[in-house]
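With one protein chain withheld, the remaining protein chains of the complex are depicted in position.
And then subunit A:
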Amino acid sequence: MSEHLKTNNALIKWIDHRLPVFSMMNETMIDYPAPKNLNYWWNFGSLAGFALVVMIVTGIVLAMQYTAHVDYAFNSVERIMRDVNGGWLIRYIHMNMASFFFIVVFIHMFRGLYYGSYKAPREILWMLGVVILLLMMATAFMGYVLPWGQMSFWGATVITNLFSAIPVFGEAIVVWLWGGFSVDNPTLNRFFALHYLLPFVIVGVVVVHLWALHRFGSNNPLGIEANGQQDKIPFHPYYTVKDAFGVGVFLLAFSGFLFFAPNFLGHPDNYIPANPLVTPAHIVPEWYFLPFYAILRSIPDKLLGVVAMFASIGILFILPWLDRSPVRSAKFRPVYKWFFWLFFANCILLGWVGQEAAEGLPLILGRLATAWYFIHFLVVLPLLGVMERPKPLPVSISEPVLSGGGGLAAAAAKPMEKA
C-alpha cells in the first residue's frame, strides 16, 4: 500500500503539489491501512458521520422555512408539515434521524466499551468522542425546543432549571441563559442560533476525532495491535464497500420509522402549542435522554441529582484510567464480558425507569440502577483490572486465521514482513 497518490491526471497532480488535498484523501479514505478483521460493529463510526451530514442538510433546508419567534414558531412548523413542498418529509427525516443518530452513537460507544477501544494509546480519541456526545445532546435538546410545543417549553424549563442547583450563582446563570425571567422569546432565539451553530462545531470535533484515530489506526475485535502489513487491508475498496452496505441496511430500518411510524419516537404533547401556565401531566424528555433523566430523578436532593446526572457522562472521560486491565477486548476477558452485559442491561433499565413516574417500583429500581451505574465504573472496573485472569491473546491478527483457529505453532512460522 503506497502512501503516494496514483494518478495520471495533470490537473490533480498540479493541485496536489500545491495543496495536498488529494494525497490527504487518499491516505485517510483510500489507501488507509485498516485491520483486516473488523466486524460489523465497526460500521457505526461512518454511520454516525452519515447521520450528521443528513442532519445538517435537512436542518439547513428547514431553517429556510422556520420562524424563531414564540408567536410564530409552532405555526411555522405546522406550515412546514402541511404547506411547504415535501416539508413533512424533510421534517420527519430531521426528527427521526436525530433519534437514529443517537442509536448509532450509543452502539458506537458500547462497541468501544466491549472491545476496550478507549485504552492506550486511544484515550484522547475516546475523550473526543465523549465531547461529541455532549455537543450532540446540547444540539438535540435545543432543536427539540424549536417547534415550541408543550414538551419543547417544559423540557426547556426543566433542563435550564438544572443550572439553578449551582450554589450562589445558580439563579443569575439561569436568568442569563433565558435572557429573561422565564423560558421565552429571547430563549427561543438564542437556542435557534446555537442549534444552527453546534452541528458545525461537531463537524470540527469529528475531524480531530479522526485525526486521533489515524494516529494509531482502528482497534479491532481482538484488541491487539496490528502487526504490520499482513494484518491490514486498504480501506478502499474493502471498508468503503462494507460501510456502504451498512448505510443501506441502516436506511432500510430508518425508512420503516420515517414512512410508517414517524411520530413513534416522539411525544404527542409536542403537537400542543407551548403554554407557560400548564405543565403536561407527565413530562418526559426524548428517549435518548431517559437514562440520564432517570439518574437525575432517582436522587432526592436537587443539587446532588444534577451532579450525578452530569457525572454519569463525566465519568466516561476518566474511564481509560479506571479500567486498568492491560487486555482490551472483552473476548479475552472472561469476567469483564459478563459485567459489560450487566452494564448494558442496567442502561436499558435506566431508560425504562426514566419514562415511568418517579414513584413505587420504578423509583426503587432507578435508585439501584443508578448506584450500579457508578459502581460499575468506580468499583468493578478497577477491581477487575487486578483480579481478573485474561485468556491468552493471539500473537497476531493473522495468526488465528492462518493456523485455522488457534495454536501458536503456526504463528511462529508465519512471515513477519514489515511495511
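Definition applied: a residue touches a chain if its C-beta (ideal position, glycine included) is under 8 Å from a C-beta of that chain, and two chains touch if they have at least 3 such contacts; residues count from 1.
Assume contacts and distances are computed from a predicted model.
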* Write down which listed name, "Sarcosine oxidase subunit beta", "Potassium-transporting ATPase potassium-binding subunit", "Urease accessory protein UreF" or "Ubiquinol-cytochrome c reductase iron-sulfur subunit", is the UniProt protein name of the chain that is not shown. => "Ubiquinol-cytochrome c reductase iron-sulfur subunit"
* To do: Check the options A:Glu123, A:Asp184, A:Asp269 or A:Glu388 and report the residue that touches the missing chain.
  => A:Asp184
* Taking the entire complex into account, which one of A:Pro20, A:Gly86 or A:Pro300 touches the absent chain? -> A:Pro300
* To do: May I ask which residue of A:Ile12, A:Leu162 or A:Val335 touches the chain that does not appear here?
  => A:Leu162
* Asked: For the full complex, which residue in A:His17, A:His282 or A:Lys391 touches the chain that was left out?
  -> A:His282
* Which subunit A residues touch the hidden chain? -> 154, 157-162, 175-184, 186, 190, 276-279, 281-283, 297, 300-303, 305, 357-359
